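Here it is: the structure, laid out below.
Omission of a single protein chain aside, the complex is shown with its protein chains in their original locations.
Chain nomenclature is as follows: A and B, assigned in order of appearance, with residue numbering initiated at 1 for each chain independently.
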Amino acid sequence: MAGILVYALHDDEGNFNKNSQGAISEAAKLAGELGTEAAAVVVGDVSDEGAQSLGAFGASKVYRAKSVPEGLAQPIVDAMAKVIEENDIDYALFGGGLLGFEIGAGLTARLGAGVTMEVTDVKVQDGGLVSVRPILQDSQIVDVQYVGKPGIIIGRLNAFDTVQGDGGSAEVIDVDVELSPWSTKAKMVTRGEQRGANVNIEDADFLVAGGRGLGKAENFDLCEQLAGALGGTVAATRAVVDAGWFPYSAQIGQTGKTVAPKLYLAAGISGAIQHKVGMQASENIVAINKDPNAPIFEFCDLGIVGDLHKIMPKLTEAVKAKKGA
Amino acid sequence: MAKDRVAPVEYPPPVNDAEEFVGPPSDPEEDRIEVGVAIVGGGPAGLACANRLMQLLEHEPELQEKLGEVPVAVIEKGKTPGAHLLSGANMRPSALKELFPDMPESEWPVLWKVEKDAVYLLTSKQALPLKPMPPNFRNHGNYVVSVAQLGRFLAGKAEEAGVYLLSETAATKLLVEDRIVRGVRTGDKGRGKDGAPLSNFEPGSDVTAKATVLAEGTLGHLSFAAMDYFDLGGEDEQRWELGVKEVWEVEKPLDRVIHTMGWPLRKAPQWNEFGGSFIYPMGDNKICIGFVAGLDYTDATFSVHDVLQEFKLHPFVKDLLEGGKRVAWGAKTIPSGGYFAMPKRFSVPGMLMAGDNVGMVNIPELKGIHYAMHAGMYAAEAIVDALKRDSINYEAYDERVRSSVIGKDMYRSRNMRQPFTRGFFVGGALARAMTITKGAFPGGHFKQEHDSEVEMVLDGASKSYPKADNKYTFDKLSSVFASGNATRDDAPNHIRIQQHVPLQIAQTWVSMCPAAVYEIPEEQVEAAQNGDGDGDGKVDVHVTPSNCVQCGAITAKGGRLTPPEGGDGPLYTQV
Partner (left out) sequence: MKICVLVKEVPDAAVEKRMDPNTMQLDRSGEKNLNPFDTHAIEAAMQIKEGGAVPIEEIVAVTMGPESSVRALHKAVSLGADRSVQLTDDALAGSDVCASGYALAQVLKREQPDIVLLGQQSDDGECYTMGAVIADHLQMPSLTQVIKIDVSGGKLRCERQAEYGYDTVEVELPAVISVGDAINEPRYPSLKAIMGAKKKQLDKLSAGDAQIEASRVGEEGSRTKVLALNPPSAKEKGTIIEDEDTNETVAKIVAWLDERKLL
């Protein structure tokens, strides 16, 4: 069969991650358009029910390689390469994340395949798939076609929406995989260790960022409280880091970190270009600023012209009330 | 109540040039880096010097031997030669021809040959052509260049010829023993905000040389130190103008070099606003547009960057930019003191100085690149001649500069700036009169004060400045971004100022600086205006040194710029 193959990553409890579910949903959608089907590869100790459950996202088959350990890329490359070759698969699609990049890259070498990374959209064109990828700090978008088969598509993190269908069950096919000698030479010592209480701002889904408009260091409390209510964390602009109001580790921008959370709430931030380059990829940008001419109002999704000292405490309460409801 | 008017010079920067920046080598002898000729500054002067030296040494194996393993090294603080170079620029090609006589014109690093030029007097609504054109504006036979690209071109030639280019390296101290210049010390790298060494700290080195050439450009750090230590100051104080420039990609090609005078500068004499604009074709679909103003203005809220933004909204100018896009931005000072502000001597034993750092700019014609290159070449010739005699005295160089096109041109235009006319953008008739009389009119020599001696007052220049629309007009911070500046945020402060000063002084710096380096906390502005706060009418100036694009204006107006860590500052590529 031809088709699109997805790698579904799971944690030590057997829960599949959201990115993988999104990738399967995307593959199913594309397979529908191409008139083929979507399949998934799982490795390690995955129950029948667990594997079958991926059918809900559109996988018609799930190849399960029980002897292959989860968590490191190279053994999974062995498994996927085998499935791709034996089933004449046309495309391998990854939802992003570190392992997706590594496995996709490994397959590129193993199969002499074309690869495109940081893909935000995939289209069907002339009976094949074309990857859409932003480049050069998202200033340009390229459409990339694959030459020969298979094509490797590595999505940007959270690029593909999860679509849960009406409970179809996937056919589970066990595969035996012989690992390459070099695939066994890296060993996981500890996996998924949690460090520090602070969420890394680059990983946070919700960021409340404070700028000069806060007025003084103490007013970062307003950000902390709103972030707490939203279940997010606090970030800062260079100006306030420079002023010593907040630590550098939370600085967003050209010389700080680049983030792309689901929600970026900018409090008292003017939105100078140095800041913009660090957060413009955020899914939703909300800005509160008293200056109606602040550049951030040019590129935010929701802008509030007003006094953040008045708005933020009430917003925090309202968010808490809403979430509590 | 604090005084209305106060001069920056009353709050001098905490610096002592001769003591801090001049001294003997400090590295143990075996650790010193020995070179033949150490050239500080990879601009037109330094690189013309380097190229000329290699040409002269080519058939002189004995001299080469005397200079050692590294005959010529160019020490450049920018990320690459050209990174810190900015100029108009209309270049007279005389020096380029002299340096590379066999190079066909097609290989010159020039963008557009000037065939047509025009001067306009601007009112707020109109642009009135000035005819006949004042002679100093005539540019036929000159070439529009990007000096940032010229620098890279000359550096490439120098490197091919065997010159060592040491980019990302600041020269911070002049090495002097027994009043003989022995070389320079390079700057430390890897210091934090507070100046303390970071984990990757790398100390500077003593670079010793048989001859040291200071070609640092406008407001050169070691040139100041040398002039102070060796007491080389000229008859007049040096003065400066500040230019802010942008490069645009436009839809309609421009067919002429344009200069304007008048609007948006204010005419009333108490404001002392003198300057004008330039708009040059750069070939293809690019043009550059800039505004230059003397730094002896009196209004603390005056900002050349914002004047340029306002200027672009004039119907005449906006029409040229229509549908275009800004692709680069930068700022730089230009020495404008003229003949009498040049130092008494351009050399001392072991050292020579060439270019903008010693004021080699013909302000009425707004030309200096060819002087810088000529001077660099003369310096090279003087060094080789002296080397043949095993001498380190370069008086011949002083003679040569004075008797050359540099000395003669500058003498001819010695009175152009003072007292009736100012800078490049002089009234046509008056300029003609002076040019015709070869500078004798209006006669005499008028003493001029330093820019920092001008008393500053808060007087509303900023009221008309437009808000950035991010299409035609831009704020300072996004402009710093367009300069290619990517200096790390925790870089140590390289700008010396007094940080608790009267509001007028602080505001002067805030407004003047095109790169938003200086800020006053909002509440302090209000307090100072209401006479609250400490009650002394003073405010604290907050400095963001990483924004600095090395224009040098702060040194003219009451502070002192020192070199940043090597590699910091802007990365100009087309200005």
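As a working rule, contacts are C-beta pairs under 8 Å (C-beta built on N, C-alpha and C of every residue); 3 or more make two chains touch, one makes a residue touch a chain.
Computed from a predicted structure; not experimentally measured.
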Residue, one of B:202, B:385 or B:453, that touches the chain absent here: B:202
Which of B:87, B:186 or B:479 contacts the chain that the document leaves out: B:186
Where the unshown chain meets chain B, residue by residue: 33, 70, 73, 79-80, 164, 166, 169, 186, 189-190, 198-200, 202, 204-205, 207, 327, 484-486, 571, 573
Touch residues of chain A, complete complex, unshown partner: 9, 11-12, 17, 19, 71-74, 77, 97-99, 101-106, 108-110, 112-118, 125, 130, 134-136, 138-148, 151, 154, 180-183, 185-195, 200, 206, 230, 262-263, 284-286, 292, 297, 299-307, 310-311, 314-315, 318-319, 322-323
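Following the convention adopted for this analysis, only the chains that are shown with their structure count from here on.
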Between chain A and chain B, centroid-to-centroid distance (C-alpha), Å: 48
Residues on chain B engaged by chain A in the complex (per definition of touch): 467-468, 470, 475, 477-478, 480-481, 486, 488-490, 542, 544, 546
Contacting residues of chain A [partner chain B, same complex]: 238, 241-243, 248, 251, 254-256, 272-274, 293, 295, 298
